[in-house]
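All remarks here apply to the structure that follows.
Heads up, one of the protein chains got dropped from this complex, but the rest are sitting where they should.
Take a look at chain A:
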């Protein structure tokens, strides 16, 4: 399957990040092109999640440049990343536990809603219109991910697999340009994994969303990603198409050296 990719959406150049003495990322460079599914793989503790945290401003790398949509960005806070169209899900589910599925997803859309406190107090006219308008959009996401029946359920009561799906829904509600997924299929059974794969591919196809995906399941990674970055102990040891990566001796060594 050969697909045409657009220009570089985000370009990471010589990123280094450390926590005290621990070097989480050392001199990492790679780019992500428009409309591709870019996987990041590597053994536990390789620095994959840290990489996503650097991309959306949760962590600030000590060294390196990040060019997003042609603009180099300086110290970036997570909310700024969100306002520039970067959404994500978390390795450990980070839903709003006390809220329903619907409210979680609606919250994911807040950046597109403009009414302020006073109009919310009245909940009349403009505020009500806005709420309904965005509810429609959210319902589209709900239909897309096939979670209609759990709309009004508090997320805390849902099984793990569905929570992961709701988290994806919350990220999609923001209509992101770049979607970061941290192990979206971890802990799922085969059927749930298949569903999730299908959703990720559909998001990529139908909305043209660029996706950066961390995943441990090699089968899945090789199936759905266009290009793969391999990290090990915070260093990049491979980068290329799934086939290229599969036959890279360093990658094979890293994976044989650990229990995968």
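Here, a residue touches a chain if its C-beta (ideal position, glycine included) is under 8 Å from a C-beta of that chain, and two chains touch if they have at least 3 such contacts; residues count from 1.
Note that contacts and distances are computed from a predicted model.
In the listed set "Aspartate carbamoyltransferase", "L-lactate dehydrogenase complex protein LldG", "Branched-chain amino acid ABC transporter permease" or "Cysteine desulfurase", the entry agreeing with the UniProt name of the missing subunit chain is "Branched-chain amino acid ABC transporter permease".
Within the complete assembly, A:123 is the residue of A:123, A:157 or A:198 that touches the hidden chain.
Per the touch definition above, the residue from A:8, A:67 or A:99 contacting the chain not shown is A:99.
Touch with the chain that is not drawn comes from one residue among A:107, A:153 or A:248, which is A:107.
Touching the missing chain, out of A:115, A:162 or A:201, is residue A:115. Residues 56, 58, 77-79, 81-83, 87-88, 90, 94-99, 103, 106-108, 110-111, 113, 115, 117, 120-123, 127-128, 131-132, 135-136, 139, 170-171, 174 are the ones on chain A that touch the missing chain.
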